[in-house]
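With one protein chain withheld, the remaining protein chains of the complex are depicted in position.
Think of it as A and B in the order they're written, each chain with its own count starting at 1.
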Amino acid sequence: MQERIPILQMGRVLLVTIQVDMHDRLALQLQDDLTNKISESGAKGVLIDISSLEMVDSFIGRVLANISSMASVLDAKTVVVGMQPAVAITLVELGLSLNGVLTALNVMKGMKLLERE
Amino acid sequence: MSSSVLATVISNGQEDLLKEWVQQQLQAEGMRRDLIKVEELTAQSREFLQRFQGAVGSGDLLNIRSMGWSPVLESIGELSRQRGRMGFTPTETALFVLSLKAPLTRLLREAHKDDPIKFIEEITVVGELLDKLGLFTMEVFLQSREEVIIRQQEDMLELSTPVVKLWDGIVALPIIGTLDSARTSVVMESLLQRIVETGSEIAIIDITGVPTVDTLVAQHLLKTVAAARLMGADCIISGIRPQIAQTMVHLAIDLSAVTTKATLAEALKTALQRNGMKVVSSSAV
Partner (left out) sequence: MPVLNSEVLPVRGEGDIVSVRQAVRKWAVEIKCSLVDQTKVVTAASELARNLLIYGGGGEVRLEKLQEGLRGGVRVTFEDKGPGIPDIPQALSDGFTSGSGMGLGLGGAKRLVNDFSIESEVGKGTRVTITKWK
């Protein structure tokens, strides 16, 4: 049951597409894997595509924020892309604003944002 | 009381009862001959009588929510909804069941010619029963009207929140009229949905047409801005009128995290600038 979310490397950017209903351990595993991969590969950017994610609760929100902070310590920028409107509205109502996390509408725009930064 | 007597009375006099009842309905004040044909009415009445007789035979005359009555309730429910849609008034709809009282009374009187006490007993129960069915008719009728109202409200909400594309990557939402909670959440959703569909990174919310902004509305606006940011889009709020600006300050609403512009034109200019574009007069090129 050692499920993992695959991490793709595209040049200096790491791309993660979350396509499953994320349970807590999987999220923590991703946090571990990503930080390891950043330091191994020297990546400067991380794109996390959550467009298929149907809900983000405070736990997953915290993991996303943590990944962003950890990556930043390792000198990489993180962009969370493709959050669905219903998920965004719910997160705001929940009181989670993910301050400090960069966001973009889709992977393309996320790439451009990383190039600019 | 012996439900069997009533059941027998109905089954023996069924054809007469049906004729008299339909007659009764047709003569009733406010009968909408224009909305329903005699044949249809007769068919409906016949169907109802059959189910009614079955339910009476099942025994329980005082509890119309019991199992035996469910075919009857079903039939009334269908009829009531149908009449609600066709434009019958509540009275006209309730008359269907209530006008059965007179012919039934006559049948019972004949059956109990020699026993007035028994007649009174039975007629009391039948009266109560028909009243209950009448009330049920009203309930369903009102419910179907309410469903229509809710649907219309939903339609109106959607129509009143057009999100327009101003330029590649720029959408605008001109809000006109008072914003309440229900409307704001619809507005919010359709704006965010359009941001995704058009891939727009900038959304302008224009509130020139909004007469007042209270704390709740301001909070909704701020939440929309926050949600758009989570998705990767920026919002500009334009058209804040002087008195609204004053109220906002008095209410201590903090808009410092949001870009605000006086007019929609100003907002569009800012949006274009952010996308690396500039509007110049053609003679200057």
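Of note:
Basically, contacts are C-beta pairs under 8 Å (C-beta built on N, C-alpha and C of every residue); 3 or more make two chains touch, one makes a residue touch a chain.
Please read these numbers as outputs of a predicted model, since none were measured by experiment.
Of the candidate positions A:I38, A:M70 or A:L96, contact with the unshown chain belongs to A:L96.
For the chain left out of this panel, the touching residue among B:S11, B:Q50, B:T105 or B:S185 is B:S185. If you put the hidden chain back, the residue from B:E40, B:E147, B:E197 or B:D254 that touches it is B:E147. Residue positions on chain B in contact with the hidden chain: 143, 146-147, 150, 185, 189, in rising order. Residue-level contact of chain A with the missing chain is found at 21, 23-25, 54-59, 61-62, 84-87, 89-90, 93-96.
Here is the rule we use: only the chains that are shown with their structure count from here on.
Distance from the chain A centre to the chain B centre is 43 Å, each centre being the mean of its Cα atoms.
The touching residues of chain B, counted against chain A in their complex, run 188-189, 192-193, 195-196, 199-201, 223, 226-233. Partner chain B is touched in their complex by these residues of chain A: 80-89, 91-93, 97-98, 103-106, 109-110.
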